[in-house]
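Note that one protein chain is taken out, while the other chains of the complex remain in position.
As written, the chain order gives the labels A and B, with residue 1 at the start of each chain.
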Amino acid sequence: MSKPMIQLEHINKYYGNYHALRDVSCEIKEGEFFSLLGPSGCGKTTLLRTIAGFETPQSGHLAIDGAVMDGVPANKRPTNMVFQSYAIFPHMSVAENVAYGLRRQRMPKAELRKRVEAALANVGLAGYGDRAAHALSGGQRQRVSLARALILKPKVLLLDEPLSALDKKMRENMQSELRHLQRSVGITFVLVTHDQEEALIMSDRVAVMFDGEIAQLATPQELYSRPINRKVADFIGSMNFLSADVTSQSSGKISVSIAGLGGADLTIDQAPAGTTGAVCAGIRPELMTIVATGDAAHEHTADGKIIEAQYCGDMTYYDVLLDGTTEPVSVSMRNTSGRAILKEGNTAQIGWGSDSVVLLPA
Amino acid sequence: MRFGLKAYIGLFMLFLYAPTLLLPVFAFNDSTIVAFPLSGLTFKWMAALRDTAALHSATLNSLFIAVTTATLATMLGILAARASARYKFPGRGPIMGFIMIPMALPEIIIGVSLLVVLLQMGFNLSLWAIILGHVLICTPFAIAILRSAFQRLDPSMEEASLDLGHSRFATFMQITLPLIMPAVISSFLISFTISLDEFVIAFFLSGTEPTLPVYIWGQLRFPRKIPSIMALGTLLLLLSLCILVFAEYVRRRGARKTGIEDQGGMW
Partner (left out) sequence: MKIPNRLRNLLTSDAGRGLTLVSPTFLYMLLLLVAPLTMIVLLSFWTQDYLDLDRTFSLKNYSEAWGELIYQTLMMRSLKISMLVTMATVIMAFPVAYYMSFYVDPKHKPMWVFLVTIPFWTSYLMRIFLWKVILGYNGVINGSLLEIGAIDAPLEFILYNQFAVVITLSHAWVPFAVLPIFVTMEKIDRSLLEAAEDLGDSKFWRFIRVTLPLSMPGVVAASLIVFIPTIGDYVTPKLVGGPNGLMIANMIELQFKKANNAPLGAALAISALFLVVSVALIFVWLNRKYLKNQGED
């Protein structure tokens, strides 16, 4: 799984004066589920289409499975794409859609039919071959476009926001299905999405993009717990940012003082961007606890007052104003049995651990 | 207010259709004078049409011109409409604006200028001269119809076809053309109808082989021929209606087959 399948080197793409992709370089490994994540306009779709061959970069190189793709048109690349609108041909049946790419390879009709049926069964649409393509639901269209792409056994499957047109329930189902599909088929998937939950759930690695550049490329766990800067930290889940000062630093250990929370000793990996320059401390809402009597001792505690409490069934989201600070922090608590749900105005003690903190450029 | 509006609409429709409704009336009226009161039913005017050789050759000329014009105008229209809808190229606005000009030019200007050029270059006036002129005025209509079809076409359809390995030509034949077919047919039928009925350019460029409108024009000065002209007009009316109904049927069928929403006609 460690051989590079896609190699992008210094890709630059301009639309007129607009610099859509700024010197993008990265490697996507064979057999991995790779996501391009970012807000709209960040260039992720442009990058995907560049891999597919629908956009030509002004400079830079692209290689797929070792073969250089400069000047190779889209229809000759070993990639296949699932389009955001699915692009199911409305004037053909489902079977004709799925067989479309195979038509170029002349094969006996019986063989073709068998392969189409297998492809449809693979995506859970066995027996749908004779249906008219335009009469399908959104979820069904998506599966047809998957079957249509996968039947050609491409080296890379590209997916352009495949789940954004589906409703929430459907989306959640498809997320796990896509994951299983990728595992069973074993080919490299490159997915574009603006939904960070989706990227975290499905991917082996994620490249977070802003303004045409890759801000951070890491596994979901690394992205979540060790974001490289505030922008990434804020985009993935939600994060509290507190002003902090580095009080001392020696080999492997950083001592910090965090506004409202107090002092803590951090290890060097908790500062992925280093400690030069102004820093702030980031801590996830779920990594702080509202201390209740009977709790095991917390490493650190801090005092504060509940400003707002939002009950959401399985969770309650609190805004807590820590003593000595002016901006509240978010604390999210699971509503486990026996745990009191606090109200506005209650005082509270917040428990937290040093390993929950990440130091980010301010 | 509502009743007044409805009454107006009724009068308007009467005004609009009145002349056309008279055609069948006088085509079967047993009198050489086209006036009321009516004189009784006859089919002799229709029969007279069957026996007029000049009419037949004029009709054949017109059909030949119309089919050729429709084909050429639709082909040119497909190229230009696709270019305009799909690609951003320098000078797109002015180039497309220029191509649409013949739609706005008075036909007499076109007829006269083509006449001058063809005579200067020593070409004989012939059916092909008329075809050149007709393609000039029909292509803008073809482009207008086809442009909206191309704009409604999801660009990822063609990209998907390329992505799945097919060439650009195969993509055009297998995906693009089937999906714009209703507009192609509309464009063909409209160009056909415009060409069939066009008089001024044909009048200037027809030389010794008249088209149907030119033939009709020649007959109008003979009062005794008028009832048979009425008969001819009735037949042409039926033909136009058939073409229109057919065009509408094709459009609806195309929309049903591909599931694209009914946009309400070529407009």
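Heads up, the rule we're going with is that a residue touches a chain if its C-beta (ideal position, glycine included) is under 8 Å from a C-beta of that chain, and two chains touch if they have at least 3 such contacts.
Just so we're clear, the structure is a prediction, and the values are computed from it rather than from any experiment.
K.L.:
Touching the hidden chain in the complete assembly: which of B:A70, B:I130 or B:V200 does that?
P.N.:
Looking across B:A70, B:I130 or B:V200, the contact with the absent chain belongs to B:V200.
K.L.:
Considering the whole complex, which of B:V34, B:L49, B:L63 or B:L125 touches the chain not shown?
P.N.:
Answer from the full complex: B:V34 touches the omitted chain.
K.L.:
Would you mind spotting which of B:P102, B:G165 or B:G254 touches the chain that isn't drawn?
P.N.:
B:P102
K.L.:
Among B:P210, B:G233 or B:G254, choose the residue that contacts the chain missing from this document, as touch is defined above.
P.N.:
Of these options, the touching residue for the absent chain is B:G233.
K.L.:
Could I get the residues of subunit B that touch the absent chain, sorted low to high?
P.N.:
1-2, 5-6, 8-9, 12-13, 15-20, 22-23, 26, 33-37, 76-77, 79-80, 82-84, 86-90, 92, 95-96, 98-99, 101-102, 104-110, 112-117, 120, 132-133, 135-136, 139, 143, 193, 197, 199-200, 203-204, 213, 216-217, 220, 229, 233, 236-237, 240-241, 243-244, 248, 262, 264-265, 267
Keep this in mind: only the chains that are shown with their structure count from here on.
K.L.:
Name, in rising order, each residue of subunit B that touches subunit A in their complex.
P.N.:
154, 156-157, 159-167, 175, 178-179, 257-260
K.L.:
Of all residues in subunit A, which touch subunit B in the complex?
P.N.:
Subunit A residues touching subunit B: 52, 54, 73-76, 79-81, 83-85, 87, 89-91, 100-101, 103-104, 132, 134-135, 145, 148-149, 152.
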